[in-house]
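A single protein chain has been omitted; all remaining protein chains appear in their positions.
Chain IDs A, B and C follow the sequence of writing; residue 1 opens each chain.
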């Protein structure tokens, strides 16, 4: 039977993310977990020979999935099969003492989650850095801001990029708190009371506390849960997956508007090195990557929904109705956000703006967007407010009508206004008023700078983020 | 790099479902589609030699995914790579005439959907048949029906099973309509106007109509869409995935209540052949399969959400923001429902009821559930309604109190009532009243029979369904 | 305490939809249900005087919600309070015989659902008719179809409208099947066994069947469920709400693309009578109504999710964890789809296309979109395929470059091609080739006509649909 690959992993996720969730990667994590427990148990007085520990250490990375599968066919118990395999490789039987299956699997899955979150954190900050870089690059490029998809007021492309970037900052903050406090379930036994480890240490609760503390530290968790049942609360998965969706929101807004801008030929997501447009249709720089970013976000929304379906649905101390869901949702959600962030990095790295087309659009709309200023200046210059307002309204409506019906091609509103004595401004005066478009972008430049400064702080705090290089995307 | 498998496919889906969605299975379907078009084009007068068609036919099943991948690395275009591969194998260049990529991929994906729906349909009816079989088996087994999870009135286990079965009937009806009308996009060209096929046939619209009709018939679709853009409407995917969720609802309710019944030791999902309980905890017949059924349903809910995220979100004639979503959602939704139905068949095949425990529960609650009848009979026998009502209330509350506080173990309400002269009934009379529990199950038996008759019709209409055998489940 | 209104009802839903779900509307439906049962019980031999029935009939519409609320404060049971109120008004005590609360509420809620579905059905067909009308109006207006939001091939605006319309046809078909088979729960007693009605008719199952048949017919349901518990299966609610989402998909696609077209000033959702653009920004014809259509669809997606959360989550014969969800979800989903359809009717009634702007866009892209045809003609005219292809590629890329960098304003690709001897075509020849844009829209016209014919059938089948007039929208 041909094996069907996980599409999200294979096509879109980075090698390091795949590694965490690969079958053999998980086996290694489990073995790390067993080793951590075993070492701590030895340190706390259990009779476990050093040579056994060394033997396990030595074979830790020898993963033979087929052999494990064969053992499972016999034992009909997946964890048991993996215990036997590891012991057979090491030639000892000292792992899994006082542990129940969930003492292994919950902690290992949380480890997968934590390490994946750290990748997402680093990559999100890399995207932030890219947003800041592009925002800085385009901070003076005046574009026509739109509301309701219709021209509204000038802004700059840099400011627009900073807007999406700042949205991502909020998600990165959430992620940071999440990672900093993400508590692991620990060794709590089948129903959460730590009975089995307590028995192992003959009722010595202090030793059990120490054992767990050592494990938690060894695995790199910031803290441990205290009151759990068989499993850690599934609302934790919900917060994790929700935070991924939140991370994807800024980039998704970026991608969506870049698709809109491409439709107006104001910008493009660019081409990968070596890629060219179709010869027949060279204008068709399809925003495939941006569309994919939006697609990943829809997938993640489905995962949020799956995670939500588990939260609050626990029976007693736990059951496994969540099992199949988490097997699918957790890796896939991380593959999807990984793909989303990789793709965002690529697009931010190769996007292009077309200043000439942007200028053309600005020129088309500027007269409409300037009428408030012209009215103000006309009044200052002595015109009656009512008459001036009436004049502007008449000319604006007429201009729109003529543009839409094809009577004119260029927006000649300013000429019309200059010719109306109710305003008392000549073409030159109007030109002077509008001469410098830059002030009409308000505080955009300082806003971009503030964003840049903020990102610089994140970049300094997480120096690895700046080094993230996206893989090639399809 | 270790390949990460699709968990849903590998662990839970049947071979025939995997085949439809496997990479090589899809390549074969594409080739069938090209062949169908090519044959029809030849029949309608295009110059395509018979030997070319034979050559393509001969190599249709020769799928070399690695070779295709290599071609894609060069062409950077997946459909082009598969065209080249097929042509190289056949030694001809006659496929894909007048076709755009979507003329291939949309139709093939719809073919995957249609064939998957047919499997789901057959397997759903198999589950119906199993529900009917079990309902018949247990149609006389009186159990205590519960509302608010508290005993309410007697029913039979057969009736309870028929209840879930009848819910599934509604979904099967929806599925039948869906399959009977599922329209394919057809050969509509890049924006849906059929321009390219029209050009190929030099503007002869009749030939284009015939070409499409032949293709539709060849692929086995009931009808074709007429007005589409680049893609078929994504709300069709939404209806498909929603219908799968609906199919899963009856079995999910069944699984959930079986988990509840297992908690009361009234029934169990049973063991697979060869499986035994843990020796230490022989009472722990964990409802793992039922939990998994509920888990599949949560996964499907996530897929409904993804499908919903695409419906109504089309820009112009289409874009590919849906692409990555559909690559994940469509196969995974079918794998999940396939696993859900397979698991349901297994559970229905091995479930057990424990009549002694059920009888014990009935006995415990029957006195409470019978008070209305006793009141009626007491009044008939001459007691004052007010006094009789007051007596029953007093004794019932006292009995509950004593049971809950451990003063008594068995429900002795009937003895208490027999001893109260306000009712005027002795123990024997009360015994006679309640002697035959069966009438208290109302019309349950006829309801079960009606369900059986209904399922028999489905079974007769779809004779293959009765032959469905679930695979082994993990 | 100020009462907080239901925003969806108050701002967006039609009076007839509000009526169905209003507190007093529901009281009247309940009374109709009681009357239907009572009349049938009388006809089947129960001792219920005609004058009692007449008395109830007379006061059926006298709804005093405050009085009912006061009764509920005493009884602490909502159904009991409404029984008492109706009986007090009528001066008799003959309703609700052998009925449990759910025998009332489930049937009444299904009646609300059915009647709401019928409104949705009628209004959806009204939207279909409007799509057909507009498609016919614009069937010859050539526009530039887009894929990936970038110009791809010509189509017509009529065809684009027919595309959305045909998507809606699929939903209307689903709706029709749903309404034609929507089964009601009927009088099944507290756990679904019909025990109480059987007791009332002293075990005469035939009479109970007849009673239910009469009720079902009186209320206007096509059929009844047979095997239920306390409640009808919640997956029925899921199918209902999903079908509403499906209905909203075509209009939502329409609204989304109209927003895109408005951004290019190719079309607008138009203004309501009396409404004008802002004087300062007369170009800002904001697509507020289209945005709202998309918003309604997002709301409905949330309702689909709520409905999905209930399906498959039944415990035993039923509980009320679904109660609060259905109180919110059912009316709100119908209010939302009602608002969506009303708004769609309004937009379809007042939308405008701007032919001059459309022509400008066509002219801008046509040269690119025509290169395939030019290549074919050049080869026919004797040019070498390779050289011609190379020439076209060079000029196309150069033209795009010059347009984007502002070196040229108009697309002069055709001039460039005319000047290149590798193609051997002069400007006039090229002009002739492209002279008639209409053939480039392929089969669009016939497609629109086919859509029109199909809608005419729906319109004939549901003659009331053509009379639907949308209310004023905010």
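In this section, a contact is a pair of C-beta atoms (placed from the backbone, for glycine too) under 8 Å apart; a residue touches a chain by one contact, two chains touch by 3 or more.
Keep in mind that this is a model prediction, so the values were computed, not measured.
A.B. asks: Check each of C:310, C:358, C:396 or C:440 against the chain that is not shown and name the one that touches it.
C.D. replies: Within the whole complex, the residue contacting the unshown chain is C:310.
A.B. asks: Using the definition of touch stated at the top, determine which of A:71, A:123 or A:297 touches the missing chain.
C.D. replies: Touching the chain that is not displayed is residue A:297.
A.B. asks: Return the single residue from B:286, B:350 or B:459 that touches the missing chain.
C.D. replies: Touching the chain that is not displayed is residue B:286.
A.B. asks: Which subunit C residues touch the hidden chain?
C.D. replies: 1-12, 15, 18, 21-25, 76, 259, 275, 286-288, 291-292, 294-296, 298-299, 301-303, 305-306, 309-310, 315, 319-325, 327-329, 331-332, 339
A.B. asks: Just the residue numbers, please: which parts of subunit B touch the chain that's not shown?
C.D. replies: Listed in rising order, the touching residues are 146-152, 259-260, 262-265, 277, 279-288, 291, 305, 309, 354-357, 359-360, 365, 368-369, 371-372, 375, 389, 392-393, 396-397, 399-400, 403-407, 409.
A.B. asks: Could you pull out which residues of subunit A are in touch with the chain that's been left out?
C.D. replies: Answer for subunit A: residues 145-149, 152-155, 159-160, 162-163, 165-167, 170-171, 173-174, 177, 181, 183, 189-196, 198, 203, 205, 208, 225-230, 233-236, 238-239, 242, 245-246, 248-253, 256-257, 260, 294, 297, 301, 304-305, 308-309, 311-320, 439-444, 446-448, 450-451, 454 touch the chain left out.
Everything below uses one rule, namely that only the chains that are shown with their structure count from here on.
A.B. asks: Compare the CA centroid of subunit C with every other chain's and tell me the farthest one.
C.D. replies: The most distant chain relative to subunit C turns out to be A.
A.B. asks: Using mean CA coordinates as chain centres, what's the gap between subunit B and subunit C in Å?
C.D. replies: Centre separation, subunit B to subunit C: 26 Å.
A.B. asks: Can you work out the whole-Å distance between the CA centroids of subunit A and subunit B?
C.D. replies: Computed from C-alpha means, the inter-chain centre distance equals 34 Å.
A.B. asks: For subunit A, write out the residues touching at least two other chains, lowest number first.
C.D. replies: 259, 286-288, 291, 305, 309
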